[in-house]
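Yeah, one chain of the complex is gone here, protein chain that is, but the others are all in their spots.
And then chain A:
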Amino acid sequence: MTHRNERTLTVGALARVEGEGALYVRVRGPDVEEVRLDIYEPPRFFEAFLRGRAHTEPPDITARICGICPVAYQMSACQAVEAACGVTVDGALGELRRLLYCGEWIESHALHIYLLHAPDFLGYPGAVELARDHRAAVERGLRLKKAGNALMEFLGGRAIHPVNVRVGGFYRTPAPAELAPLAETLREARADALATVEWAAGFEFPDFDHGHEFLALSADRYPLERGVVRGGTGRVFPAAEFERHVVEEQVPHSTALHARFTDGGRYLTGPLARYSLNRDRLSPLALEAADRAGLGAECRNPFRSILVRAVEVVYAADEALRLIAGYEPPARPAVPVPPREGTGHGVTEAPRGLLYHRYDLGPDGLIRAARIVPPTSQNQAAIEDDLRRFVAARLHLDDEALTRRCEQAIRNYDPCISCSTHFLDLTVERS
């Protein structure tokens, strides 16, 4: 279609778990003039109605932001509130939190890999069609997801919007014997995860690199529930300094905010960033899987994020087993967190990237202000930039093929839009 002077690809409203969005691409001759990915962000509502709530409420309220990654919201919220109150939750309670988070990673990544992303690579319109031809693979994906679910249900009380998490710890903590059946499930999941890496390593990946700085947590272990924020160019800062390094700004085309560094740079958060900045923190088994899959010291091709997710599932299953093996029941299910006036910050690694929370508490313990910066908002500018360059190199494709490729490219980032695999309805306008 290169003979056309101007092409406009407009993608209509998207029905999603976390909001609504659209994709708009305008091409004139050989130039991609504009790419806009609009995502509407319900977290803005949450910031408003958290005001005036008790300091104990954010874990339950913010868990409702997302049905796919509620634990991330609970963990960032707890960390931020506890920081405001001057309390540190560590030891066995900290390890249980990490264990719960492993469940979410397994569940979310398995969903994304098998039901949302793999069909793109294997040429199927969706998971159902994929399952008809690759039944064993999809069964493996469902088993994996179920294992993540089981862990979430066990520790969280239920798989969606867990109810057992509270500021200071948990409402109930398990006895070691209760964890034995889970360990069996997780051993099977670990084997399924290894098979997933091998399976995904056989996919064909378009040649494409992004040019953004990575941003991920960094700690003595592969980053999940805690750590300092680290950038790819050497910047390192604690959660409390997040807003000194990252600003969100309104863009005219979207009700969503775009995040960038205060010094102007775009950045990318999520599996590629985590892996590239923390590869040496993977468990030996996960590292070996990464090597076998051909993932090098860093991974800058967003299409390979499916491989990195698969490696992270191996890690999460492996880490969960390690945590279960070393589990010593805590003395009490939660430590007291008496409120005090102050501000607290929390950053954890949601499956799709950094999730920042800040709470300002009054002397009465009520929330005066809340700020939530989800990974999708942080990645949005990078996604748009990647799409711009991606489209520019593929203008020879017809509109249908180009749209399909754009859908796949958006799914690389697993934006918090738990969408169907047909999520872009394309309209082409020509002039």
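The rule is short, and it goes like this: a residue touches a chain if its C-beta (ideal position, glycine included) is under 8 Å from a C-beta of that chain, and two chains touch if they have at least 3 such contacts; residues count from 1.
Basically, contacts and distances are computed from a predicted model.
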Chain not present in the shown complex, as UniProt names it (candidates "Hydrogenase maturation protease", "Protein-export membrane protein SecF", "Aldehyde dehydrogenase (NAD+)" or "Extradiol ring-cleavage dioxygenase")
"Hydrogenase maturation protease"
Which of A:Val87, A:Leu122 or A:Leu142 sits in contact with the chain that's absent?
A:Leu142
Can you work out which residue in A:Arg51, A:Arg64, A:Arg172 or A:Arg332 touches the chain that's missing from view?
A:Arg64
Touching the hidden chain, out of A:Val81, A:Leu115, A:Leu179 or A:Ala239, is A:Leu115
In the full complex, which residues of chain A touch the absent chain?
15-17, 45, 64, 67, 111, 115, 126-128, 131-132, 135, 138-139, 141-142, 145-146, 149, 159-160, 418-420
